[in-house]
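Shown here is a partial selection of chains from the complex, left in place.
A and B label the chains in the order they appear, each numbered from 1.
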Amino acid sequence: MPIETKYVEKIWPHAEIVADLAALRQNRPLTHCLTNSVARNFIANVLLAIGASPAMVSAESEVVEFAAVARSVLINLGSVTEAGAAAMLKSAAAAQAVGTPWVLDPAAIGGLRFRTGLAHDLLRYRPSIIKGNASEILTLAGGDGGGKGADSTIDTSAAVVPARALARQSGAVVVLTGATDYVTDGATVIAVPGGHPIMAAVTGTGCALGGVIAAFLGALGDPLRAATAGSAIFADAGARAARFAPGPGSFAVGFIDLLYRIGRDDAGPV
Amino acid sequence: MPIETKYVEKIWPHAEIVADLAALRQNRPLTHCLTNSVARNFIANVLLAIGASPAMVSAESEVVEFAAVARSVLINLGSVTEAGAAAMLKSAAAAQAVGTPWVLDPAAIGGLRFRTGLAHDLLRYRPSIIKGNASEILTLAGGDGGGKGADSTIDTSAAVVPARALARQSGAVVVLTGATDYVTDGATVIAVPGGHPIMAAVTGTGCALGGVIAAFLGALGDPLRAATAGSAIFADAGARAARFAPGPGSFAVGFIDLLYRIGRDDAGPV
């Protein structure tokens, strides 16, 4: 079966995405992030900038209650600990039970057995969206991901077919990240170009993309649309912010500013 | 009984606050922060900028020793874990036992039972200052706070009476945060206007205010004066930094710069 790929050619202003962003800001979705300690601050600031309401509730004693209050949940395995893993499993089970949609970011699985097993265990609770680089997606799809820390060693386009297979197996929309991101529900593949290489020089940008997608999921409900809107706005803001940044320190600051300002005034985005 | 409210109308240069800031810088109080992993880095940088000496000692095995060395302790419940809660209880007990004054920031209590119970347990160790938004203060005062994550859903001015009641019940000075902050020891109410809405778009600003108040408490001793000075300088720096910031990324950077420079040279604040 040939893969039909749609390209989001002109990200901004793109009528559907503009509307999705407006809906997110109106909705201000409470987005529960169970995520790593490296990126937690950056993710929270990215979500606040775009207009969501992040919450980083972490205690195993609280995640079940909070899964029912949140509009969506992000579970990110970067620098996961044993205590964190226990909370993640409870959170995913509770989210599934109460119908709160959730996003799985299987950060750096492949080489490390503990988190690879955890990712497979979490899959049973049916995430609505899975976001990962080629190594991570190949690992979840049953192949050898060849992961090296958080960086993929596999070419992204080579992982589009496994990404579609994973979407079909899991029932989740899969976001395969790379120089171009690919969003697929197993049938359609949507290519989202954009972004900038300097984004890889700021820790937690990939994690923050997972957060933004989770926020759109909470606001919009539809996983394919949420994943596309999140990826497209993130990539576009990254490309724009990179133009003015002499290095990754300035880039991170300008990226947050830009996510805050994009679409906020009548003159259009910055 | 009518509430007498004093307004801090002109925050800077305000002779008492200028003197309090100079005392803090001279004193460089060792401020022990038991606080959430989202805001820990920002709080430390805010405290360094203003001139305090922050320490984020976290192990249950170390907090008792450290309560005796620190000049003050901040206990903040944001994203608290079970291990963190155990350390907090030991720290508060030790602080009370050795006479180190401490500040309670009951972040996001109300909806979540674990941390709400923890906050009530901590109250027994007699904090010198309690800082919270309307939801959090109402919850501690015995009402229904209606909390939604870290954001209050209750109007601030409606919580001034419960804040006074809480101050009387607990013996602590209460700082009720909002567009205007109110500081009360149960008798006097001091209104601290200022700040800027963009502060809510930077994660951890509320937490950092708790840290600044704890640092002033360590430097000055007097809870009412420490809470007022901390709130006033924080609000003033926030309003100033917001003038030059195109978004929350730049704001956070400029806010740290401004806290560092305020009052440091003869020309006065930036």
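Note that contacts are C-beta pairs under 8 Å (C-beta built on N, C-alpha and C of every residue); 3 or more make two chains touch, one makes a residue touch a chain.
Remember, it's a predicted structure, so these values are computed and weren't measured experimentally.
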Copy count of the single sequence across the entire complex, 2 present: 3
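What we mean here is this: only the chains that are shown with their structure count from here on.
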Fitting chain A to chain B on CA atoms, where both chains share a sequence, rotation angle to nearest 5 degrees: 120
Intercentroid distance (Cα basis), chain B paired with chain A, Å: 33
Complex interface listing, chain A residues touching chain B: 30, 37, 40-41, 44-45, 48-49, 53-62, 65-66, 69, 83, 252-261, 270
Of all residues in chain B, those that touch chain A in their complex: 36-39, 41-42, 78-83, 85, 108, 111-115, 148-151, 200-204, 245-250, 252-253
